[in-house]
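For this depiction, one protein chain was excluded, whereas all remaining protein chains were kept in their positions.
Moving on, here comes chain A:
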């Protein structure tokens, strides 16, 4: 703590406490140090991360260790971690209202469903091609399908509550038989009405050729307020429209929307699902692949190299697909006039972002396989190592045996030696087993073998970095990366040439 006091005094620069006294000097120094930090990127990174990581991790372990041993100086070792924090914790309390919600909703929805179905049945009858077409008979037919509310039953329009008179005449909704004024009437086009019964065919057509759009998209005609004479209205009806009330219109539209939602999948949703499928496939494969790499790069023969290579290619192909699709999603054209253009764009960007996050996490961490020569080398090494271990074990066992025998001879009768020998045999087996178990692939080991990565892929990655660097306007970094790329290319061509020659 006394130290801290000193540091405080001279502590105007976080990096070079001794050298700098004033703020401006500190700033200047900071610029220099900062840029040198960047230089560090260019120079080299070899091993640095392991070091830094080890340092941090090591520190933390030390801290815990010290803290558990002595709590006398908690101030010095106070890191922000508390090992007990991330213990398992139950999900907090929850309460579910879904059932109560559904009970209330279903009561209401039932009513809608019944109403809608009734309307559809009537609509179907009204659309019957054999039904009379001429106006006089038509009215009778309509009345036979739908019981009309008698004219005298209502004094005013049920929707706008204006009373009827010479100017405001009574009209019947052809679907529910209710009465409303002309102003409140809606006109259902017959084409739209037919859609309810032929939608399956319609959607089939849509899937085959997305360019087909349904003609009567709006489905309803709103009579223009000013210049409607009775004649033109009659004309309208004759042309294939049906007078309905607002409630019926709402019900029909609701039904239409629900059907549409169930059946139409925007192009981009299809793409997205494909991408998700690739991702989950890749995630399924990874747990198979990783132990293979670890085992192979230890020189073990549990898995065949070829199998692993196959799996790797498969993985890379999947990642590639994810990349491609997400790019496609991002670049999907959005109709600028569509109402959700802005959000849609945001959404597509976010999808791309998450996909590239996914790639970064997985592809970058995808460990390379040893080449076949290296693999042989590794195998040989491992054999040697194993033999050495076994020899060492044997040696140790022998020594132990000798020692024990010595002890035995000292204290016990020679008759028991045989059984002890047996016991020792067990001991040796055990120890060999434990060697096998202890011989787990470690991070270090697998790093050694990461030499022969497919070069093309690396070049691709570097190109990606160059692009990022360019976007970030870090020119020197870019230069360095480009240099790397060039080296890589040279090496690649050299190898290609060699292969060709041989």
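One rule holds for everything that comes next: a contact is a pair of C-beta atoms (placed from the backbone, for glycine too) under 8 Å apart; a residue touches a chain by one contact, two chains touch by 3 or more; residues count from 1.
The definition used in the following text is that contacts and distances are computed from a predicted model.
Enquirer: For the chain omitted from this view, which of "Vacuolar protein sorting-associated protein 45", "E2 ubiquitin-conjugating enzyme", "Pyruvate dehydrogenase E1 component subunit beta" or "Gaa1-like protein" is its UniProt protein name?
Expert: Going by UniProt, the chain not displayed is called "Vacuolar protein sorting-associated protein 45".
Enquirer: Considering the complete complex, identify which of A:102, A:169, A:327 or A:403 is in touch with the unshown chain.
Expert: Answer from the full complex: A:102 touches the omitted chain.
Enquirer: Of the listed residues A:258, A:391 or A:456, which contacts the missing chain in the full complex?
Expert: In the complete complex, the chain left out is touched by residue A:258.
Enquirer: Given the full complex, what residues of chain A touch the hidden partner chain?
Expert: Missing-chain contacts on chain A: residues 1, 3-5, 7-8, 11-17, 23, 26-27, 30, 33-34, 36-41, 43-49, 51-52, 55-56, 59-60, 67, 71, 74-76, 78-82, 84-87, 89-98, 100-105, 108-109, 112, 254, 257-258, 261, 265-266, 268-269, 272, 276, 339-344, 346-347, 350-351, 353-354, 357-358, 360, 364, 368, 450-451, 453, 458, 461-462, 465, 484, 487-488, 491.
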